[in-house]
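Every protein chain of the complex appears in place save one, which is left out.
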Amino acid sequence: MAPLNYYLVLSAIIFAIGVAGVVIRRNFIVILLSIELMLNAVNLTFIAFARYLGSMEGQVIVFFVMTVAAAEAVVGLAIIISIFRHRRSLDPREMQLLKW
Amino acid sequence: MSGDMILFFILASLSVIFSLLVIFPRNVVHSAMALAATLFFVAVLFLTLDAPMLAILQVLVYAGAIMILFLFVIMLLNPAALEGRRIAWWTLGSLAAVALLLELVSLFFYRPSPSGQPPVAAAFGGPETLAQSLFTDFALPFEIASVLLLVAIIGAVALAKREG
Partner (left out) sequence: MIIDLGIIAAKVFLVLFMVLNLAGLLGWIERKGSALIQDRIGANRASVLGFAGLGLVNTLLADPIKFLTKEDFIPPQGDRLLHTLAPCLALFPALVTFAVIPFGDVLVVGERQINLQVANLNIGILYIFGMASLSVYGIVVGAWASNNKFSLLGGVRGAAQMISYEIAMGLSVIGVIMAYGTLELQQIARAQGELFWGWLPAWGFFLQPVAFLLFFTAAVAETKRTPFDLPEGESELVAGYHVEYSGGKFLMFFVGEFAEIVTAAGLITTLFFGGWQLPYLMRDGFHFPWGGALLLPHLAVVVLQVGAFTIKVLFFCWLQILLRWSLPRFRYDQLMRLGWKMMLPVALVNVVVTAVWIVLRQQLSVKP
């Protein structure tokens, strides 16, 4: 059995990759995908802790994280669609105006 | 090295490789497919941590529904323009991410963590035990989550609907 730290380091790596994606990329969809990556890394941490503490609570939290992630993806994609209709672009740098 | 460790390292390296493939390609569909693969490998990691129910939910909800939604939107918008790359920006961003990684890892090793897995019942992580917690201790958050989903549906419809 791999020790707890291994799982934590793995999830830290995936989380950092997600952060890098949000910082570096200039495409709304890839930014959303990177956020999903970060959420998933957190899920892995929760489940690892749940197993190593022998408690179901970590897994229940993951269940809720998945729900929130689904809601977030749906609303995020809807926003992206409506932005794309107005601006014909997925580049966040072009969204400088508060109203158009 | 035991079989479990070998399995862990294979899965860990695969999920890291595919999560890197999420942020590198210029093509959005490639990113989405790489994320789907990452989610799949992380689901298998869930299995090694005695969470079969959540592993299946991960495949069903994330890979099966959310990622399909992403692909659907990508195909609907079909964005032609690929973004340009600036080396300086990429280096800066990667350095920030590496700094964050070092901080997180040092934080993990700051305190000693439990060394072994405590023995758990065979039903641990199965549908019954998860439902037991969800419908007793977490009944209120569960209801709130359903309201959240409803709000998200209405919000998405309102946002994506054409005006007029």
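Which chain is which? They are A and B, in the order written, and residues in each are numbered from 1.
Methods note: contacts are C-beta pairs under 8 Å (C-beta built on N, C-alpha and C of every residue); 3 or more make two chains touch, one makes a residue touch a chain.
On a predicted model such as this, the values are computed, not experimentally measured, just so you know.
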item: Displayed partners of the chain not shown (whole complex); value: B
item: Of B:36, B:101 or B:134, the residue in touch with the unshown chain; value: B:36
item: From B:12, B:35 or B:53, residue that would touch the chain that is not displayed; value: B:53
item: Listed residues B:63, B:101, B:134 or B:160, member touching the removed chain; value: B:63
item: In subunit B, positions touching the absent partner; value: 27, 29-30, 33, 36, 52-53, 56-57, 59-60, 63-65, 68-69, 71-72, 74-76, 78, 126-127
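In this section, only the chains that are shown with their structure count from here on.
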item: Centroid distance [mean C-alpha coordinates] between subunit B and subunit A, Å; value: 7
item: Complex contact set, residues of subunit A against subunit B; value: 1-10, 12-21, 23-27, 29-30, 32-34, 36-37, 40, 43-44, 47-48, 50-54, 56-57, 59-60, 62-64, 66-75, 77-82, 84-85, 89-91
item: For the subunit B and subunit A complex, residues of the former touching the latter; value: 2, 4-5, 8, 12, 15-16, 19-20, 22-23, 28, 31-32, 35, 38-39, 42, 45-46, 48-51, 53-54, 57-58, 61-62, 65-66, 69-70, 73-74, 76-77, 79, 81, 83, 89-90, 93-94, 96-98, 100-101, 104-105, 108-109, 113-120, 124-125, 129-130, 132-134, 137-138, 141, 145, 148-149, 151-153, 155-157, 159-160, 162
